[in-house]
Each structure stands twice: as structure tokens, then as C-alpha cells.
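A single protein chain has been omitted from the complex, and every remaining protein chain is retained in its original position.
Read from first to last, the chains carry the letters A and B; within each, the first residue is number 1.
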Amino acid sequence: MTLALRLDNLSKSFVVGKRLFGAPKGIVRAVHPVTLDVEKGETLGIVGESGCGKSTFARLLVGLIEPTTGSIEIDGQPLNNADPAAFGKKIQYVFQDPVSSINPRKTIRQIMVAPLKHLHGMDSAARTQRISEIFATVSLREEFLDRYPHEFSGGQAQRIGIARVLAAEAEILILDEPVSALDVSVQAQVLNLLADLKNKLNLTYLFISHDLAVVEAVSDRIAVLYFGSVVEIGRADDVFRAPRHPYTKLLADSAPVVGRPLTAPEGKETELPDPLNPPAGCAFRARCPRAIDRCIKEVPDLNGDNVQLAACFNPLDSLVHA
Amino acid sequence: MTGYILKRLLSAIPVLFGITLIVFLIMALVPGDPATAILGSYATPENVAKLNKELGLDAPMWQRYFIWLGNMLQGDFGQSFALNRPVLDEILERFSATLILAGTAFILCAVFGVAAGVISAANQYGAADKAITFVVLLGISIPSFFLGMMMVLLFAVNLRWLPVSGMVAIYGGSDLPDILKHLIMPALALAVVATGVVARLSRSAMLEVLRQDFIRTARAKGVHEGQVIWRHALRAAMVSIIPVLGIQAGFVLSGAVYIEMVFQWPGVGRMLIDAILKRDILLVQGGVVFVAACYVLFNIIVDVAQSMLDPRIKT
Partner (left out) sequence: MRSFFKLLFRNRLAAAGAVVMAVVALLALATPFLPLQDPDITKTADRFIRPFSEGHLLGTDHLGRDLLSRLMWGTRLSLAVGFAAAIAAAFIGSAIGIVAGYFGGRSDNIIMRIVDMLMAFPYILLALAIVAALGPGLMNALIAVAAVNVPFFARNIRGITVGIVHKEFIDAAKLAGLGHAKTILSEVLPNVMPVIIIAMSTTIGWMILETAGLSFLGLGSQPPQADLGSMLGEARSALIGNPHTSLVPGFMILVIVMAINLLGDGVRDALDPRLKSGALSRPMAATLVDRNRVPAPSANTNAILSINNLQTQFHVKDRVYKAVGGIDLDINPGECLGIIGESGSGKSVTALSIMGLVASPPGIITGGSVMYDRKDLVGAPYKTLRSYRGDKIAYIFQDPLATLHPLYKVGDQLAEAIRCHHDVPKSEAWASAVHLLKSVRIPNAESRAESFPHELSGGMRQRISIAMALANDPDIIIADEPTTALDVTVQAQILALLNDLRRERGLAIIFITHDFGVVAQLCDRVAVMYAGRIVETGETGNVLADPAHPYTKRLIACVPELGGGRRKLAAIPGLPPAVDKLPDGCAFADRCDKRRAECRSGDIQLRLSLGRPVRCLYPENAPAVRKSA
């Protein structure tokens, strides 16, 4: 059981409102300290709504942002932020919007050649052959190589994005909302492709999305993010079916499901707390139907048996009443 | 809002310092020693020595800069040797004339330019649009000094409707109608280019805005088309147009130099040209700094207007 990824106390805070003289106006803690292990060959789903910090988190993992605290270990080696290229061979990123993540002024061939040339130092003949292999794997026709990004549909563009990532031969892929911009029928095609690739090449995925059903369909384990912290983590089969954290339950109840009648699960205002002025204690307590006194005073850590953890003092399977 | 104004004023201070520094550095490119440069044809050894002592011109460059700057801040811009009067007095007198000319031209270009742009956009591809586009193209292609000369030829010489040159009649009073008669041609000639630029930009800003979703919402609400254009679209387009107006003010000021030459208007532009040709260094320095400073202040006004218009700008 090898570890693909080990995160130790990883966090990121941004300074806001820098002034010419004096202290900055505030600090936004985009990602609260996260400690997490990801096994080789697993798919960890990461779910959250806007403002939960998942984009910042994803960019931390590939070294595009420097962490404020903590460390990332990939395959046992710490990630060195000074050089994103060094880790391009180990961990790669599939972007949400396939069209804007490809340089509009380059042909597909030029885009595919870049990682082969710079990360692997391949010569021209080797590159051509490798590109053919990769395109066959993702079911793209080779005639696409001489076209420009704007000529492709969303689904094709996303396959190109995946092809580019395969060229780097990384074994860990961060997939940041890879199918959210796609039509539903194309979504299924790309998800199937990703599943095939994972099995064939023994890849490890971190699958970030706001779509609960999609995440549940592809993941082994799921982590739920709220306001910069992991509030629940557990097996995909269990997390939404039997959530422990009240926020996870709220998410699961809100998703429109055929056969479930329409009732708003939350009667109160659903505003996120102000990131510049975070509340004391648990960030979810203002919206939580199970809040107790302790929630105002302390910030909960992940607790529970080793299979399904929730950061809550009064989780759904506990016997304490609100 | 007052906080924002104060902030802008404070941030203008380093810009003003920068302006004085840039002007000083440029003028330091003048070959030869400063005293000789200033005195020009009056540069006898005794005069040079005298000037050096008076103005401290034999001091190192950085010292000279601070002396000059210090004097300016106290209102002493130096003495013009060609005209034999204090630089500041000359500048103030001439600048008011330029202000009348450039101010009128700016107001003309703002009003007509924006109106032309809006009508053009509302009427896209129609007759009005094509006509306006053609006139605008001519306007931005013609040198303003050439246009001025043509206007003099036509209106003053051939038709004799308007005076040939100057700001006021040589004989007779300098009352308002008289000034206006003298103002029409130079102001129009000056305004043409800027009006053209503003009209084009207003047109494309309007077209851009009219394609936005909130215009569709206004129509879906049942707002009348005229209101859609003048209340919804123009208001949003002004956010892009106002900065352009600020920049055009700079072009109008610049163009005033040519127009003042053509129409013999007693403004600061002519003063500067004469000063350059006569190598009256202190007058050039003082004039440039003064006008640039006024332009910086004007731009602050533009910024404040922009922030009043657009609530998304943090004040």
C-alpha cells in the first residue's frame, strides 16, 4: 500500500488590502491546515461549493502556489515549489475550461510537443511516435494535430487536455472540474475515458467537482470541503448515503434527485461567512441545525473511526441532541 | 468620497515630483554648461559668472535640482531672459488664454463626440451612422493646423465672416462677443480631431454595451427602446468613455500649441515655441511643469467623476 500523495498540515493564506504604510487590511485563510494521505491507484473526490477553497487547494498540489504552512510529499519526495517543471513528471493538472487552458495561437501538435520536449527531452522522431500512441489512447484522430483549439468542441478539447497531461507521463492527476463545462452526454464519454485510463496506466486521481453525483460515481473516497477546511472524509459509498457532518447532509439533501419532493432543506439565510471576518469556532455553526455550545468556542478537528471522519462536535451518528 | 479624493491627491504628489524630475533631466541634456545655455547670446564670461553665483548653477546637478524645486514650491519659477520678466507671471497670463481655447474645444468634443457616437451606434449601418463615420474619419486624419489654415482661408479671407487671427480685436473692446468671434474657428479646428476620436470610441463602447445581457433584461422588462439606449446603455458605456475623455483633454492641450500658432492666439503654446527657439531654458522648464501639473490635477477630477459613476470602484 504505497502512498502517492501525503499532505501534512498544508495551508494557504492570502494577504488582502496591502497598504503603502502599515499593516494590511486582513488575511484570508483560503485553505485551513489539511493533513491527508492518498494511496496509489485511488480516486479521491473533493467536493465543495463556491468559496470552499478547492481551486486554491488544487493549485497548491501542483506547485503553482506556494503553501503558507505544511508540506506536500509526492511518492515519498517533498515538493519543491521553486520549480514546477520538476514535478511536472509526477503530478499534472487537467483544467476546467478546456478551451482557455490551451494556447489559442498554437496548433495541437505544438501543444503536445511542449511537455515531451521539455520534460522528457525527446527527439523529433520519438515525439512523433509518442504523440500517435497518446492520441490512440484517448481516441483522437491524428488529423487534429494541425488544427487550432477554437476548431474543437468542448469534449474534444477536454480530450486534448487529457492527452497533454498524458504526454507528461505523470502518475498523479489533479482533475479540476474536468467535466463541468461539458454537455451531459459528452460528460459521460469523458468520465468513461478517465476511468479506462486510470485502470490501464495505474493512475491516481484527485477529482474536484461541485457535482455530487458525478463525484460519487467516480471516486473511491470523498472529502467534503467547507470554508477552507475538510469537514468530512470517507468512503464514497458512505459519505452521501450516511453522512456524519451536518453540511454533508445538507449537500446531499439539496441535490435534485428524481423522486424526491421539493422542500428547501434550510430555512435560514444561506450566506457564507465573511472570509475577512471569520466566525469563532466552527464555520458552519450559523447554518447548522445541530449546533451546541461547544461549536461557538472551539474549532472541531476531524474525528471518528478511521474510515469516515467528520470535523464536528455533534455529528449525525452521535447521541447528543442539539 | 472625500477619502478617495484625498487619496488621489496624495498619490498625485509623487507624480508631480516625477514630472519635475523628468523635465529637469531632459533639460540637462542641453549641451554646454547651464549658465551659457540660459544666457544664450548674452553669455559673456562676466554674465556667466554672475548667473552661476546668483542661481548656484555651478553646483552639482542634484543640488541644482533641489534648488530649482525649492524655488518653484515657493512660487519662484525663475526669470525669463528673453522677455525679462518672472516666468510664473508670463505663464499665468498666457495659460488663461489657452484655457479658454482648450476648454471650449474640450467641451465641444465631449458633447458632440459622445452624441455622435451614441447616434451612430443606435443607428448602426444606417444613413446617419455612415455619414458620421465618414466625417469622423476625415476629422481624425486631417492635421489640425492644416484645417485651421483652410478655415482661415475660407471664413476669414474669402467670406470675411470671422476675424483672421488673434484673441481680441486690436482696436475696440475685448468684450464677450468679440472674444467669441475670435474663438469660433480656433476652437472648432482644435476640437475636430478629438471629437473624432471620442465619437469612434463612444460608438464602439456603445456597441459593446448593447450586446451585454443586461440590455436584453431591460428589453425583457418592457423598457422602451429609447430609454434602453440613453439610460441603460449610455450610462454603462460612460464607464469606458470617461477615461478616454481624460486622455483627449491631453490631446486637446497638445493640439492647442499648433492652433495658437496658426491663429496667433496668445496662449502658452506659442509662448513655449518662442521660448524654445530663443533657448529661454527657464521659461521652457517652468512652462512645461506648470501645464503638466494642471493636467495631472484635471485627471484627478476625471478619476473622481469615474468613481462617482461606477459603484464598483472602491472609494
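As a working rule, a residue touches a chain if its C-beta (ideal position, glycine included) is under 8 Å from a C-beta of that chain, and two chains touch if they have at least 3 such contacts.
Just so it is clear, the model here is predicted, and its values are computed rather than measured.
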Visible contact partners (per top-of-document touch definition) of the missing chain: A, B
Candidates A:133, A:146 or A:237 - the one touching the absent chain: A:237
Residue of A:203, A:251 or A:310 in touch with the missing chain, whole complex considered: A:251
Sole contact to the chain not displayed, among B:99, B:115 or B:261: B:261
Residue touching the undisplayed chain, where the options are A:95, A:135 or A:227: A:95
Touch list for chain A against the chain that is not drawn: 49-50, 62, 64, 84-85, 88, 92-93, 95, 97, 100-106, 114-115, 117-119, 150, 153, 155, 164, 168, 183-189, 191-192, 195, 210, 212-214, 216-220, 236-237, 240-241, 250-266, 269-272
Missing-partner contacts on chain B, residue numbers: 14-15, 18-19, 22-23, 26-30, 121, 124-125, 137-138, 140-143, 145-146, 149-150, 152-153, 157, 206-207, 210-225, 227-228, 232, 235-236, 239, 250-251, 253-255, 257-258, 261-262, 269, 272-273, 275-277, 279, 281, 284, 288, 291-292, 295-296, 299, 309-312
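The rule we apply is simple: only the chains that are shown with their structure count from here on.
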Centroid spacing, where centroids are CA-atom means, of chain A and chain B in whole angstrom: 54
